[in-house]
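The complex appears here without one of its protein chains, the remainder shown in place.
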Amino acid sequence: MSALVSLVSRLGAWVIGCISATGLFARFFVQLLARSGIALRRPRLVSQQVHFIGNYSLLIITVSGLFVGFVLGLQGYYTLRRYGSEEALGLLVALSLVRELGPVVTALLFAGRAGTSLTAEIGLMKAGEQLAAMEVMAVDPLRRVLVPRLWGGIIAMPILAAVFSMVGIIGGWFVGVQMIGVDAGAFWSQMQSGVDVWNDIANGVIKSVVFGITVTLVALYEGWHARPTPEGVSRATTRTVVVSSLAVLGLDFLLTALMFGN
Amino acid sequence: MSLGYGDFTVLRDVSMTVSAGQVVAVMGGSGSGKTTMLRAATGQMAPQSGTVCTLGQNLSTASREQLHGVRQRMGVLFQQGALFTDLNVFENVAFPLREHTTLSEADITARVLDKLQAVGLRAAAHLRVAEISGGMARRVALARAIVLEPELILYDEPFAGLDPISMGITARLIRDLSDRLGCASVLITHDVQESFAIADQVYLLGQGRMVAAGTPLSLTESTAPYVRQFLDGEPDGPVAFHYPDTPAFTKWLDRQQGGRS
Partner (left out) sequence: MSRSKTDFWVGLFVLLGAAALVFLALRAGNLSTFSFAPTYSLTANFNNIGGLKAGAPVKSAGVTVGRVARIDFDNTLFQAVVTLNMDQSRQFPTDSSVSILTSGLLGEQYLGIDPGGEEKDLADGERIQYTQSAVVLENLISQFLYSSADKQGTASSGDDAPAPPAEPAMTPSGQGTGAPASSAPASGAAQTPSETTPPQSK
């Protein structure tokens, strides 16, 4: 009996823990936003972070985009051939990428590559007392270290998603038109008539911005609150990937329902 | 004042004053609360009771800007140096200047090299943090702490883990800087020999309170048992050698021995 009671109370404590963690998270976000003036006053800091976060992710994003495009081209072709609609391959590849795969897969890769490096960096700075040193030097570490990284991530993510989509479409074109022999004219014209700039591309960009904010914020939060030990940093990086991936997928569902539901 | 974390009080009824140009050593065994005191002095921790007044500013009532201002007038040297590993030596020392002043690049270079010269590392300015030894890192951190010419410098275990030569260098640096800049220096340390050589005033912490205060000479001549154990390095005395038994230990021991049989 007491085992059941303790189980329930543990469950309750866990739920309360989740809710207070969400509150902490929201407060963290507001704190960072409040200090964002530095992004305008010292844009060099932000551009340095865009470099570390964005440029260093280009390779994995480009290669992944290319292969996703290849696979979409292949799989799309085999499926469309059943209904005699091979000419719609361009449309299929473009819509899949621009609406969903571009933002989502980029966000997941981003979480794995940039998110973990952000978390580890901040966690290790905390462990090495660098953040405390900054604080006693009267430099606010939130402002000096975290805000530039937040904006770096927000700027880098949509760019990466756009590159992913572009490279994916080219990959789909390569497989579909060059290798399989789908008509090039039909490929592009069906795509152009079916992909709407505002409904599809702009919505995809909005999604990638939202995902960028989410992933970067989670990464910074986990790093900032990590325990300053090797295990603490390792657990924090794991949590970054897990939490941000789940958040991205959940938000994707919400956003898709909002944007494309009607 | 009293200092502690949560319900646990680390130090109670501690009172000390430091004046300009003085070198003060705060000593005590491990866990005696020295680092806690440092945190209170920088405003990183609020006292459980009493007040902390640094450079004329009561830290408990200070606003963010006032705290900001006080921190710019003091320098802190952390135990491991706490250098920014993504910057090189020069950039590390230049950091406070870049953040708090609007000096030209030439002025910054001149000042940084001057401070590095003071710690004997002028020719190491180009090196990355990963390329310098621990002792050198500590000296670079010292240069960084003094680059704004503070009125108060706090040293957290400046002698820990140094070879005798480096220890001698560091002790001399601390004394010279204090005399030259006219600032007050507070050393948190447990190294008796080096700190007694340079300190004007010594405070000894132990068993959760201040055990002794006075000049190094008066402490050397003291007969209080804790002071004697500390200064002479006796393994057993007021600070017991054996960790005291607790109910938790007894329970664990029963389980351990019961499980084996």
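Order as written gives the chain letters A and B; numbering starts at 1 within each chain.
Definition applied: a contact is a pair of C-beta atoms (placed from the backbone, for glycine too) under 8 Å apart; a residue touches a chain by one contact, two chains touch by 3 or more.
Please read all numbers here as calculations on a predicted model, not as lab measurements.
Although one chain is omitted from the display, it touches the following shown chains in the full assembly: A.
Shown as candidates are A:L32, A:I169 or A:V218; the residue that touches the absent chain is A:I169. When the missing chain is restored to the complex, the residue among A:M125, A:V195 or A:V233 that touches it is A:V195. Considering the full assembly, A:V50 is the residue among A:V50, A:L108, A:A132 or A:V233 that touches the omitted chain. The set of chain A residues touching the chain not shown comprises 44, 47-48, 50-51, 54-55, 58, 94, 98, 155-156, 158-160, 162-163, 165-166, 169, 188, 191-193, 195-197, 200-201, 205.
Criterion: only the chains that are shown with their structure count from here on.
Every residue of chain A that touches chain B in the complex is listed here, in rising order: 125, 128-130, 132-133, 135-139, 144.
Per the touch definition, chain B reaches chain A in the complex via residues 42, 44, 67-69, 71-72, 74, 76, 78-80, 82-85, 95-96, 99-100, 141.
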